[in-house]
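Before I ask anything, let me first share the structure, which is written out below as structure tokens.
Complex shown without one protein chain; remaining protein chains in place.
So, chain A:
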């Protein structure tokens, strides 16, 4: 308890100190708010413009979540396929690596060409950004089942599905949740990327137009919103993770109490 509390206090103090230092340095060095606005200015902009920003926040949030949800489905299916079958793994992996190493910025124009500017490219870019870590983690988790355990269950007449359901999937859950946290933040990157290139709505679009108007505090307000959304999504998945796969961390929990 004591340690957990101290940890939280220090984490909060670090964040506060970071903003304070930023504020003080900007004031002391006389940095123009066209270059780097002070945190106080940014927060003021956030509150003043919240009514305008709000629809954009919602837009970014739902496109991200939709892209993320689709990415999870695609990732889990592909991951389960290549994780349970050696042949599928060997066959599909080169293609997947190739696909994942394409910079997604380069894909956005193609998506815009196909679907026009708007939410569709944003959703698809989010999907493309976030499904790969899920695939890798699910496949790794499934492939890490002990061969002895597989023998024990196969000799009992277990089908492939029995193995997947009773051993493979539960064992994969810690990997899956770890990948969800990464994938959620990647999905945000994807959405904002697409919004900055081709959209008339969303935080990415707000930041683009604000920067062309030299409204630098608004640009930074956009950044703050994205950081906040990212942290919030990360926190939600961390909570779900501890709820569902606490068994994977029990030892450390015990050690710290």
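Heads up, the rule we're going with is that contacts are C-beta pairs under 8 Å (C-beta built on N, C-alpha and C of every residue); 3 or more make two chains touch, one makes a residue touch a chain; residues count from 1.
Assume contacts and distances are computed from a predicted model.
When the unshown chain is looked up in UniProt, the name that turns up among "3-oxoadipate--succinyl-CoA transferase subunit A", "Sarcosine oxidase subunit gamma", "Phosphoribosylformylglycinamidine synthase subunit PurQ" or "ATP-binding cassette domain-containing protein" is "ATP-binding cassette domain-containing protein".
Touching the chain that is not shown, out of A:166, A:200, A:213 or A:242: A:166 (per the contact rule at the top). The residue from A:158, A:182 or A:223 that touches the chain not shown here is A:158.
Touch with the chain that is not drawn comes from one residue among A:10, A:99, A:114 or A:247, which is A:247.
Although one chain is not shown, part of chain A still touches it, namely residues 146, 148-149, 151-158, 162, 166-167, 170-171, 173, 245, 247-248, 250-251.
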